[in-house]
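Only one protein chain is missing from this complex, and each of the others stays in its spot.
Chains here go by letter, A, B and C, matching the order in which they are written, and residues are numbered from 1 within each.
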Amino acid sequence: MALSQKPAGHFAGDVEDHADTQSGLPVNKLYVPEASSRPGQNPDFSDLEIPPAGTTPKPQTDTHALDMQSLAYGLVRVLDDEGNALGEWNPNLSAEQMRQGLRHMMHVRAYDDRMFRMQRQGKLSFYMKCTGEEAIAVAQAMALEKGDMLFPTYRQQGLLFVRERPVLDMMCQCLSNSKDNLKGRQLPVLYSWKENNFFTISGNLATQFSQAVGWAMASAYKGEDHIASAWVGDGSTAEADVYHALLFASTYRAPVILNVVNNQWAISTPQSFASAGTTFAARGLGFNIPSIRVDGNDFLAVYAAAEWAAKRAREGHGATFIELFTYRSEGHSTSDNPEGYRAKNEAQAWPLGDPVERLKQHLIRLGEWSEEQHEALAEELKQSILQTWKEAITYGTLEEGPHWPVSTMFEDVYKEIPAHLRKQRQKMGV
Amino acid sequence: MALSQKPAGHFAGDVEDHADTQSGLPVNKLYVPEASSRPGQNPDFSDLEIPPAGTTPKPQTDTHALDMQSLAYGLVRVLDDEGNALGEWNPNLSAEQMRQGLRHMMHVRAYDDRMFRMQRQGKLSFYMKCTGEEAIAVAQAMALEKGDMLFPTYRQQGLLFVRERPVLDMMCQCLSNSKDNLKGRQLPVLYSWKENNFFTISGNLATQFSQAVGWAMASAYKGEDHIASAWVGDGSTAEADVYHALLFASTYRAPVILNVVNNQWAISTPQSFASAGTTFAARGLGFNIPSIRVDGNDFLAVYAAAEWAAKRAREGHGATFIELFTYRSEGHSTSDNPEGYRAKNEAQAWPLGDPVERLKQHLIRLGEWSEEQHEALAEELKQSILQTWKEAITYGTLEEGPHWPVSTMFEDVYKEIPAHLRKQRQKMGV
Amino acid sequence: MAKMTMIQALNSAMDCTMARDPNVMVMGEDVGYFGGVFRCTEGLYQKYGAHRALDTPIAEGGIIAAAIGMGVNGLRPVVEIQFADYIYPGFDQIVSELARLRHRSGGEFWSPVTIRAPCGGGIRGGQTHSQSPEGIFTHVCGLKTVMPSNPYDAKGLLISAIEDDDPVIFFEPKRIYNGPFYGHDVQANVATTWSAHPAGEVPEGHYTVPLGKAAVLKEGSDVTILTYGTMVHVAEAAINLSGISAELIDLRTLLPLDIDTIADSVKKTGRCVIIHEATRTSGFGAELVAEVQEECFWHLKAPIERVTGWDTPYPHAYEWEYFPEHDRIIEAMKRTLEAD
Partner (left out) sequence: MAKMTMIQALNSAMDCTMARDPNVMVMGEDVGYFGGVFRCTEGLYQKYGAHRALDTPIAEGGIIAAAIGMGVNGLRPVVEIQFADYIYPGFDQIVSELARLRHRSGGEFWSPVTIRAPCGGGIRGGQTHSQSPEGIFTHVCGLKTVMPSNPYDAKGLLISAIEDDDPVIFFEPKRIYNGPFYGHDVQANVATTWSAHPAGEVPEGHYTVPLGKAAVLKEGSDVTILTYGTMVHVAEAAINLSGISAELIDLRTLLPLDIDTIADSVKKTGRCVIIHEATRTSGFGAELVAEVQEECFWHLKAPIERVTGWDTPYPHAYEWEYFPEHDRIIEAMKRTLEAD
């Protein structure tokens, strides 16, 4: 496909309205988007246009947005169905790097599995998995530098694994216990890790997307080379902050990567309520920002896109908008049951596969990995997570403590505790 | 230019950064957009790509956004420099209709001139002209039906003239006097006229753009054929409401026309701070909304685009995004002095001319109008405005009254006055 | 009459009004097909169609703006904001537009939008799923602000709100969605499910509880308790546990405030304790103090007490330390009693 051309016409999800006829009354003509599937239906993704791996050309990093618009409507894919890495976007990673990536993704998955189960056992108040989306955080974190600032949502725990946050610390945050660096103040998974440039995650969707642009503007202001990267979910793209992020990033050519994780669902709401019937990446073009739609389950494609965008930003050419096309294969959170709103087997019908399986297949094909090694690694990670969990709960759990001293809740509202808060603390008797 | 193709590359206003070098310190790398001109500079619009009149193809009203994307980057023009009406977009209006349009535009201008002068004489607290932009409101209002709902900004007073709001009533609003239908509550020019579907103008920029989409959704919900039309300034496009309008309009295929009046300036801020270095119309494409960039000083082009969009909406194909390319030839308001921030003669350098002059030239060329008729009409309108003004002030002025009884300020906060407001009114002693 | 939880009662209020008036519709994130994350709109999509139980993009500002426009065009939108904590992206549309349309247009335009938002803590929701922002909305003229404390009132007040031609911000204390809550670790000898609670008896059809009228839930002679929402039940527990003769007033509507009922009571008791879960400074409690001392100054025998959330974000691990529990309420009542 030529870079400056884009496919005309309609996209999957662009369904027709079926107005119901009520005799007498005027007929409702309001169009309401539909879902990819609802309970009882047969999920069908055959309408999805999925270009073959390796076919998307890779532009120079100083290419103008409109000269590479086809990338906003296509899908950058490197790994094909047989596990070959193809085309210009192949980042040509060493086997060691890929094994590292695979390990990180498996580590995330092992962690998610344990934490989910611990929530089910009442040890955590809440938990959110990123199953099926592990490549997104892991591959991009590997493509960035340590000094680059990350503004994640709650589904990029993979970033922390790549930057080697001790799993113990993550668990302690989720437990709100005495070793929680957030002092028991935040819901599980809303991590913060200043030391390695991982921004405090907000419970409010999308707010950090535009803050990331400000961070990147400051980096340019100071003449530094660090860039920022931010993530937002498909549903959350509807928030104003995403608009502001795109506009400010473009206006000031901020060194930032703006990622949309399109996992098809926002709790029960299908992506059709946020996508405007086109790709998310297309939205970036209206702001003159080079925009790339990427197979989010393809570790190598995600890595390559992030590497390209980071290079572009560091060279002073400004922002890149990346849509990561993926699928949320489990529930939204431990509070959710997707069987209430989508077909039971939709996850199985999703055509882009699983990121762990696909990278594993590639490594095995290269002769750099084996089923046995894979199983052993999975077991090793499972055990280490279990051991760490056992240690974590020695520092306390939410319901049973120990926590930070309760008086600390009055700290950090301001840098110094003002008189009225000191009085309140006193009143509390702590 | 083919409909589905768009020009690649850069746009006017896409200027390069000139980082200043301070020895020792790291060099600031933050890009900041520049203005078309600043005081002391020579305004130069030679970079603007202005396609010849009559060359833009006109698509069917059910055309998909991406199949007509060139229209978002081009410029629909009907009237050429000699006053000929050319091409597929020529709305083929009768001479009578065009004379009507000319009259409305001249009426607006006469009104603006009088009111501006009255503000300078201290009779009004504030005033805003739309000089040079008269075609935008007048032509679109003529292309719409009376039942269509208008959500204007403060610069579409032309809509009221077409819908035949008594000039007396407009003046009384501006005077906040005893005959002001807004009961002295609003700044001058923030009109409201329910009877003829002109929504109450907000002092808060852009808020009504997304409300218009809701209005249109309700029209579809009720199975009605009325459409909504909303306007927003180039600078105001940066507000979140514009994003919401685009997204909701696209998601629910609302029967609405979303107009951006790109008059190049937002008080002192050039359009380069809002345009993201591309056209405003381009933004609509990212939402899958057919988007058209129109010569806003070309009465016939504005009419034709509105007619097309209205037909599209009424047929159930959803929203159209229209950028009206124009120029704010005077100050932002009576509180503004543009010589503080742009070259003195920038207005004169603006290449798209004046909408009144251009339509007049066309009518004269057709043999349907003459300089003498034009002058006579201008004089007639001037006199009638003056007479009306004299009547208006008999109903009071802001500073001297009479106003509505002061007790009325406690009304309409709620439908019924609640007890606490009754008490406050009592306290006031009225 | 039927037994209903607060969720069922709210659902029934929407169902009743939708059945009577084709212009009533509900909209918000996950409220359509799925029926809402708290299930308040369950079944309405199936019964009334996708356009009347409308799923929306996740954009509170866009949702409220669309609702305003719909309201101007004759509909009666009932908006659900998934958590009150997420109402702020729509704040400008509420404050600058919805609240002021009628006044600024000289009465020409108005939009009867009702905004429902689950509020309050006590569900381990952390700082972004626990807030009580009601006080802020009471500072905005043109809005009415409501918070029910039980299923019967919830339904009657919501129907009133939907049918009211003014915009109403309707806060739902989610801690008591499924049953009354008397505080953490409290064994109050009272009903712990709505089905066992008298206010869990809810007519199935249409009825209203008027906006602007407080309810005296319990008469007493020594101190007046002013509160609303979840804290009504915590206050009840505190009264029961302490044995103090307190008059318990459930405000139900914060604005317009039923100052007459309040003043009558405080003039009688001479003492007043105000309770809310929201942070203290400039919370609605402050307005209540101001009103009460203006109306009842000469009757007051002790300073009016406020028992509130602390001026910190709602902390995940210290939920019960943050929450104004019965012991703090009892202490406050005692302080006022010992004052003279």
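Quick notes on this one:
Convention: contacts are C-beta pairs under 8 Å (C-beta built on N, C-alpha and C of every residue); 3 or more make two chains touch, one makes a residue touch a chain.
What you are looking at is a predicted structure, and each value in this text was computed from that prediction instead of being measured.
By the touch rule given at the top, the unshown chain touches A, B, C in the complete complex. Contact with the chain not shown here comes from a single listed residue; of A:Lys29, A:Arg77, A:Arg155 or A:His244, that residue is A:His244. For the options B:Met115, B:Leu285 or B:Met409, the residue in contact with the chain missing from this view is B:Met409. Touch with the chain omitted from the figure is made, among B:Met118, B:Leu187 or B:Ala282, by B:Leu187. Interface note: of B:Asp148, B:Glu239, B:Glu307 or B:Glu330, the residue touching the hidden chain in the full complex is B:Glu239.
Taking the whole complex into account, subunit C touches the unshown chain at residues 85, 88-89, 91-92, 95-96, 100, 103-104, 127-128, 135-136, 138-139, 141-142, 255, 278-279, 281-287, 289-290, 293-294, 297, 300, 302-306, 311-313. Residues of subunit B in contact with the chain left out of this view: 20, 25, 28, 30, 32, 35, 38, 125-126, 176, 180, 183-187, 190, 202-205, 235-236, 238-240, 266-269, 273-274, 335, 340-341, 398, 403-404, 406, 409-410, 413, 420-421, 424, 428, 430. By the touch rule set out above, subunit A reaches the unshown chain at residues 149, 180-183, 185-186, 190, 192-194, 199-200, 202, 204, 207-208, 210-219, 221-222, 228, 240-241, 243-245, 247-248, 251, 411-415, 418-420.
In this text, only the chains that are shown with their structure count from here on.
Of all chains shown, the one whose average CA position lies nearest the global CA mean is A.
A centroid comparison over C-alpha atoms places B as the chain most distant from subunit C. With centres defined as mean CA coordinates, subunit C is found 42 Å away from subunit B.
One finds 36 Å separating the Cα centroids of subunit A and subunit C. Each of residues 217, 221-222, 240, 243-244, 247, 251 in subunit B touches at least two other chains.
Listed for subunit C are residues 51, 56-57, 59, 61-62, 89, each touching two or more other chains.
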